[in-house]
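One structure, pasted below without further comment.
Complex shown without one protein chain; remaining protein chains in place.
What follows is chain A.
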Amino acid sequence: MNLAVSYRSSPYNPGHAVLGMPGIGMAPALAVSGIAKHFGQQTILGGIDLEVRPGEIVALIGPSGCGKSTLLNILSGLLPPDAGHISIGGARTTGFDDWRRVAYMFQEDRLLPWRTVRDNVSFGLEGSAVPRGERRRRTADALRLVGLDGVATAWPHELSGGMRSRAALARSLVVQPAVLLMDEPFSRLDPQTRSQMHDEVLRIQADSGMTVIFVTHDMEEAVVLADRIIRLAPHPGRIVEALEMEDLPRPRIPTEPEVAERIRQLRVRT
């Protein structure tokens, strides 16, 4: 298994805009305070505070139904919270347009069956005023980035599960996001393909410097990927613990004793 993270230079560098914003410096890539959400009588999220540094990889874990997807929906701008603020790159959000550089990879790949792989990826740019030529170039770049340039004209139903995941990832990356949100992104893949996808995500993150926030039930995934693991508890959904993982050296191979020990510790806690 190849878990080495390569730091090759890339023409594709979504991170720079956030870091380069004048007067912001190291403002959190994403910050929320006092986020609450109710569905009917039920309080699903009761006051979430969270700051994520630029380039940080954060895992959200917690039992089923504790509101992880709901929190991610709110972070994506798709679901308005009942209370609280959201800041992106240090600026308080006022409208959905402020979310242009936040990409959301849903739990299902949601590839449109009537579009080829290439057109599914370029779909990510069709909501923005990107000129056709640039759209084509960025689509090709994103496909190459995830290793799908060979199947650009295939239909989604012709792809394997891993390839479908890659296509969905490419569609999120084509917008050159400063923040990438992922909801149990690789949970449906077999272990080997999943760990390949982990390598891909780490490589792309290292090249681009983007911030990644993802939900997972897989403790191995959390330990292998995350700089910080945030544990939520239900009724109401709240953060109960934040585990710093930055002291754990990379690449992290699950079979190595130090990594295995972290995974074991995490399983014991939950």
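Points worth noting:
We adopt the following convention: a contact is a pair of C-beta atoms (placed from the backbone, for glycine too) under 8 Å apart; a residue touches a chain by one contact, two chains touch by 3 or more; residues count from 1.
Throughout what follows, contacts and distances are computed from a predicted model.
Between the listed names "Cyclic nucleotide-binding domain-containing protein", "Tryptophan synthase alpha chain", "Nitrate ABC transporter permease" or "mRNA 3-end processing factor", the UniProt record for the complex's undisplayed chain reads "Nitrate ABC transporter permease".
Shown as candidates are A:52, A:71, A:159 or A:175; the residue that touches the absent chain is A:175. Of the candidate positions A:26, A:78 or A:91, contact with the hidden chain is made by A:78. Not every partner is drawn; the one left out touches chain A at residues 76, 78, 96-97, 99-100, 103-104, 106, 108, 110, 112-116, 123-128, 155, 157, 175.
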